[in-house]
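Following: one structure in structure tokens, then a few remarks.
Note that one protein chain is taken out, while the other chains of the complex remain in position.
Each chain gets a letter, A and B, in the order it is written, and its residues are counted from 1.
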Amino acid sequence: MGAVFLNIPWGIVLILLPLAAAMACFLWPAVAKSVGLVTVSVVALSVVGLVWQVIESGVYRHAVGGWGAPLGIDLYADGLSLLMLAITALVGLAVSVYSTAYFEQPLSARFWPLWLFLLAALNALFLSADIFNLYVTLELMGLAAVALTALSGGRDALSGAMRYLLAALLGSLAYLFGVALLYHGFGSVDIAILAQRVEAIPVTWAALGLMSAGLVLKTALFPFHFWLPPAHASAPAPVSAALSALVVKGSFYILLRLWLKIFGPLGVDGVEGLLGLLGAAAVLWGSLQALRQTRLKLLIAYSTVAQIGYLFLAFSLAMGGGVMAWGAAAYLALSHALAKAAMFLVAGNLLRFGGHDRISDLDRVVQRLPLTMAAFALAGVSIMGLPPSGGFIGKWLLLESALVQGRWDLVAVMIFGGLLAAGYVFKVLGYAFTQAAAPHEAKAVPASMEWAALSLAATAILLGFLASLLLSLVGIGNPFGAGEVTP
Amino acid sequence: MNAAFLYALVGVGLFFLGLYALIVHTHLLRKILALNVMGSGVFLVLVALAKRTGNATPDPVPHAMVITGIVVAVSATALALTLMVRVAAETGRAELPDEERE
Partner (left out) sequence: MGRHRWLLFLLMLALTIGLACAILSLPDHMEGLQKVVANKMEVSGVSHPVTAVLLNFRGYDTLLEMVVLLLALLGVWSLGGPRPRSEIAPGPVLDCLARLLAPVFILVSAYLLWVGAHAPGGAFQAGSVLGAAGVLLLLAGWRLRFSLAQLPLRLVLIAGSAAFVAMAALTLFGAGRLLEYPPAQAGILILILETVATVSIGVTLAALFLGAPPEQKEKQ
């Protein structure tokens, strides 16, 4: 039984099943919800299966078509891919449960195929080892995300989606240009082969610049973050959760892979410093803007901008020689995904409850929606980086790396950022306890929506206790090249 | 430097010409067209440099990549154009509100 279980190609199931399910939902909208839920559950199980497979048999590499790189495309799963797949499955499961209650016809019939395609795109992205294939998955993910953002159809959603689409396409084209240069420079688009062949010639610098710029735009790093708050704030709540938690991590993952394998070993100093500087600016700017917001979804969206800054701080510290910072990046990505998704689901609950998301008008929701506000509080704990939570572990590892490298400026930024985060989280919680000026008619919020938000937030806290387990999992296959220090 | 490089340089020029137009123009249709021009530039670079094989047939892999790229570009353009029409219907103008950049 165990042997049979191990031999099923779980990685490929992760890609093919959501594709097939999305097409089924398109054909028969009436069964879309059930098909969607079943698919997401099987996807979650498949991730468990893949994790077991990788733990037993080592890194998973599958040559599609039997050709193998450089002729064919390779699928590849190591610890980092597993982490991203796990995040996708967890958030995907919660968002799907939430969406069964959130969307009604006709929006429901449009949502499920697009959502399942987005899941397929994410899984395909995290499993790919071919930079051109990554371009196709990036576009698949981007188009699905844009279509989902525009789903509510209002004026804000449409212009937010349009801006998002233009930025996404620009980023993808810059990335593709880099792919073209790398192929014509070194004769392959496979990451492992490029890692062996790459040299420090002008074409490589051009590709590095183009691909980094494109991916940084897609990850909404300051100052390229302009498209994120309008898009994430005006999308339907479960879509916002998926966008902030998963979609921006997709382009960050590709940037990570490119730098870890191809560009990093070349020993570029300036770019890491620049990214670290932009990351610090993102933390400060995003947190300050979040404090200023009057609408909850915009506050949460700017908080995403700030948290992305932390990811790039970790990236910069890690490339500067701190291997510990990679663990920080992994932990930050994971806990942010869970906590931020929980926050957006909470915002959706509040919207359903009161019909608005104005922070100052939250009418004693702590008493009337206790589960929801508990979810927000727990998620806030992780975002602020308080113990015990995943966010705390991530920030702790980050602070340690900064201290080890003597980067007192970054330590100051992190501390200040944490204070600002506490500011905007407590702002919301504060208003949640008070009575609004004029009491509102309240609509009931379905239990599944409340529990989905709460379980995500609770998992973010739970991560605080699983540090050693998760960090050893991420290290499978040595994705971070521990032991190599850039000269 | 042979003829292939000349086409590749045209591709680079198209890319940055399109990027300039994307940033500078505010009308959405012009932005979408600018993105298409940039895409054509990248495809030209891919295909042109594939001709460097000497007397043998050109390298077929970039050609296949460009076919894939064209289909992706068409799909994205279709979605962008429909979004533009909807934005224009909702706001009365085919421009992004509160334009700061891009």
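To be clear about the criterion, a contact is a pair of C-beta atoms (placed from the backbone, for glycine too) under 8 Å apart; a residue touches a chain by one contact, two chains touch by 3 or more.
Model, not experiment: these values are computed from the prediction.
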item	value
Contact partner of the left-out chain, one of A:L6, A:A20 or A:I55	A:A20
Identified contact with the non-displayed chain, of A:A63, A:L266, A:A422 or A:A458	A:A63
Absent-chain contact - pick from A:V35, A:L50 or A:A150	A:A150
Subunit B residues touching the omitted chain (full complex)	1-2, 5, 8-9, 12-13, 15-17, 19-20, 23-24, 45, 49-50, 52-54, 56-65, 67-68, 70-72, 74-76, 78-79, 82-83, 85-86, 89
Interface with the unshown chain - residue positions in subunit A	9, 12, 16, 19-20, 23, 26-27, 62-67, 70-73, 75, 110, 113-114, 117, 120, 124, 132-133, 136-137, 139-140, 143-144, 146-147, 150-151, 153, 181, 183-185, 187-188, 201-203, 205-206
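Basically, only the chains that are shown with their structure count from here on.
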item	value
In the complex with subunit B, residue positions of subunit A that touch it	132, 135-136, 139, 142-143, 146-147, 150, 154-155, 158-159, 161-163, 165-167, 169-170, 173, 176-177, 180-181, 183-184, 226
Subunit B - residues contacting subunit A, complex	15, 19, 22, 28, 31-32, 35, 38-39, 41-42, 45-46, 49-50, 52, 61-62, 65, 68-69, 72, 75-76, 79-80, 83-84, 86-87, 90-91, 96-97, 100-102
